[in-house]
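Note that one protein chain of the assembly has been removed; the remaining protein chains are unaltered in position.
Then we have subunit A:
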Amino acid sequence: MEFGKGKREKSQTGRKNRQKRLAGDDRNKAYKHRLQFYSIPPTENISLSEFEEMAINRLKVLKQVENIGIKFVKGRNDYNDVMEKELRKLMPIAVSQHHKDEDDYDAKRKDHISHFILRLAYCRSEELRRWFIAQELDLFRFRFLQENKESITSFLQANDLHYKPISEEEKTDKARKFSNSSYGINESVVTHMDFYKVPFTEALDLVKGRKVYLEKGFAYVPHNDLVSIVVSAFRAHLSHALALTARAVPSLEEDNRLLPMLTNISKQYLGEDYSNKNSKTGSIALEDIDSLAKTAYPLCMRQLHSALREDHHLKHGGRQQYGLFLKGIGLTMEQALKFWRTEFSKKMDGDKFEKQYAYNIRHSFGKEGKRVNYTPYSCMKIIMGTQPGPGDYHGCPFRHTDVKLLKQRLASYKIPAQGIEQIADLVKGYHYQLACTKYFELTHNIDKDEVSGLSLQHPNQYFDASMDIQSGKLKESKGGRFSQGNNASGTYNSQRSSGTQSSSQSQMSNTQQSANTSTATIVDEEGWDNFTGEDMEKLDSSVAMDTS
């Protein structure tokens, strides 16, 4: 890792760095374009404090990008406005168009280096990589869409991305098909627009939504949707690079200053990690589950629970979503087995249960197969993950239910009419997590001010918050769990700064260990966003084959 090593020699501080910074023509050469593909790691030396400052700044940007993405529909005007407003404060280069390139050098350099620092910090686990990629992609997409046509052309050239428009004849030939396949393009628009023919695997986002014309394995992408293929190239590039970095980090020659700092940086991204809540295991009695489902479950889990009680069965998606949630609230594996067995055996003989389902339950607790401890699904994963199909009850009720049906259900749960309307409005505006928060407030009789900090990101967070309120612990935990997710400033983990400085030996070995185990577990994740997972797989196996 060139980059890591560069920092190892950080003892020669400021003076040398400044020498290495470029001047004049070289500066322009270093960064040909405002927008970067981050292909080449930086090689200069920087001080630890600058290192940390850059990292924190970019983290603030990414947190903000995430928050805006939760509150607004990406790509719509309000989203763009807020993004512009916030980025102008945090990362002016992402929105400024009129600066001269010369003046931008420092900003470009910061953009460049800070991206690579966070790669180091966020490469160590599937979860971290997924988060980092998602935010970097949103940022990149937003920035790309700000650029005008000439600028995009020069960006593509600078980064060796060559897309050649198809001929006029071919275009005329297929105009009708194009206009029916791509959004907002009628036949007269087709004639004025360039279309690019790429293998369908380079335009998966468009293919997935049936938003592009396909013929014999090729996608015909209109210039308007070029962003989609560029972003997917960026994603492929980034996920591959992260996989490589993840392998390199454990073997990084390091003097105990960098790794602890990186670990602390990466800890700041979300809230609790619901996979390792060992302290809670065993705190729930099976007999209480029915009543908890009514009082403390988020709607998605309540729905799964009642479907299970009614049908004595759940399909795969439902078993995964609900099973891991139960694990997260503290059921032991034995309890979980008993729970599912009791219900399923009302419909099938116990033998069949043992053979077909018990294995999967043990598996989800990491006791079978590759022994991966699976993490309960977050709201994002539930909302964006596999859509429920016929016979399914999983998913997010606010996202995957007809509004009419949702209203009926809420009414049957005795939500006041006014509240139901508020929730329905949020749902119509695509604010599913806010709708869920509203539901939480209504079912817990909380006046709005009291939990204004609550931002629901995870069904288990909902459950924990509900339990806290019910046991009267609300006040103590305020500002802790409740404010997570809204905290973009990177200060809520008070250990951060002290940990960075002390860099004790034990922290160091922890870091190494976690880096090691994470490379081992990534490949087992049942990845919904498996860019990284796949890269890791290929990588691991190719390395293994080399050595064998």
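Throughout what follows, a residue touches a chain if its C-beta (ideal position, glycine included) is under 8 Å from a C-beta of that chain, and two chains touch if they have at least 3 such contacts; residues count from 1.
Assume contacts and distances are computed from a predicted model.
Asker: Name the absent chain by its UniProt protein name; which of "Protein CLEC16A isoform X1", "TRAF-interacting protein with FHA domain-containing protein A", "DNA primase" or "Trafficking protein particle complex subunit 2-like protein" is it?
Answerer: UniProt lists the chain that is not shown as "DNA primase".
Asker: If the hidden chain were put back, which of A:Lys164, A:His192 or A:Lys355 would touch it?
Answerer: A:Lys355
Asker: If the hidden chain were put back, which of A:Ser39, A:Gln157, A:Asn180 or A:Gln470 would touch it?
Answerer: Of the candidates A:Ser39, A:Gln157, A:Asn180 or A:Gln470, A:Asn180 is in touch with the missing chain.
Asker: From the list A:His115, A:His400, A:Lys438 or A:His458, pick the residue that touches the absent chain.
Answerer: Residue touching the absent chain, from the options given: A:His400.
Asker: Considering the whole complex, which of A:Tyr122, A:Tyr196 or A:Tyr213 touches the chain not shown?
Answerer: A:Tyr213
Asker: Across the whole complex, list the residues on subunit A that are touched by the chain not included here.
Answerer: Residues 177, 179-181, 183, 200-201, 204-205, 207-210, 213-218, 303, 307, 316-317, 355, 370, 386-395, 397, 400-402, 405-406, 519-520, 523, 527, 530-531, 533-534, 537-538, 540-541, 543-545, 548 of subunit A touch the chain absent from view.
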